[in-house]
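Note that one protein chain of the assembly has been removed; the remaining protein chains are unaltered in position.
Coming up: chain A.
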Amino acid sequence: MSAPLSGLEPTARPPRPSALSNALTFGWRAVLKFRHVPEQLFDLIMTPLMFTLLFTFVFGGALAGSTGDYLQFFLPGILVQTVAFNAVYSGMNLSTDLGKGLFDRFRSLPIWPLAPFAGLIVGDVLRHLIAGGIILGIGLILGYRPEAGLPGVIAAFALLLTIGFGIGWVFIVLGLLIRTPTTVMTLGFTVLFPVVFASNIMVQPETMPDWLRAFVAVNPVSLMTTAMRGLMAGTASLSQIALALIAPVLLTAALAPLTLRLYQRR
């Protein structure tokens, strides 16, 4: 009988890689996943695509006078909704990974403890870029025109990624806390649907009752949408952008350390 492990040299540990190198390796894994599981894009695109088409053609005329005017109003907001929903899927993926033994392997390796999450975030950024790009592309085909041109779109996407980064922590924490991936999804959408609808993404809040209008005015999703519209149209003020960044910055500051604690405690 042959010796199956013959020829396997004992191998010593190479010099410890940097935290950045660890994070990039996890990012590489996220890219590979896209190559092997391209169908995950379907999950990411379908909801925002349906929203875009339904709202534009069914409600658009009634809400804004014409479908073209409505699309012009609606598209920057649907991008915000897209990254928010994307973040739910990322939390779901994390919960799935944790349910298998994969993270035990990571945790028994001498690596930067936050590297797996850096990898998740790289994956998120890719997802946001791809999904956002496709929705924008469909918008352009349907007649959407960003007044600020390419620089406006680039600035808006930079803000969009920051928003996605901030919201991402919420679902990383949920993914760490909740063992069943479908519960992460249900809970995520239960929270997100009211927050997304009770905002200025779909309609101007003028006709809403006072109490709801008060909520819409301070809803972070509204602030983000206002800034996105401004950047795409070239009318954004610094204060609008600052307001849009409040929630992502606070979420990151509060939840990134919590993530590390939860992860190490598991």
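Things to note:
By definition in this document, a contact is a pair of C-beta atoms (placed from the backbone, for glycine too) under 8 Å apart; a residue touches a chain by one contact, two chains touch by 3 or more; residues count from 1.
The rule we apply is simple: contacts and distances are computed from a predicted model.
Taken from the listed names "ABC-2 type transport system ATP-binding protein", "PadR family transcriptional regulator", "Electron transfer flavoprotein alpha subunit apoprotein" or "M56 family metallopeptidase", the protein name that UniProt assigns to the chain not shown is "ABC-2 type transport system ATP-binding protein". Checked against the full complex, the candidates A:T25, A:T47 or A:T252 give a single residue touching the omitted chain, namely A:T25.
The chain that is not drawn here is touched, among residues A:R16, A:R145 or A:R261, by A:R16. Residue-level contact of chain A with the missing chain is found at 1, 3-17, 19, 21-22, 25-26, 28-29, 32-33, 36-37, 100-102, 104-112, 115.
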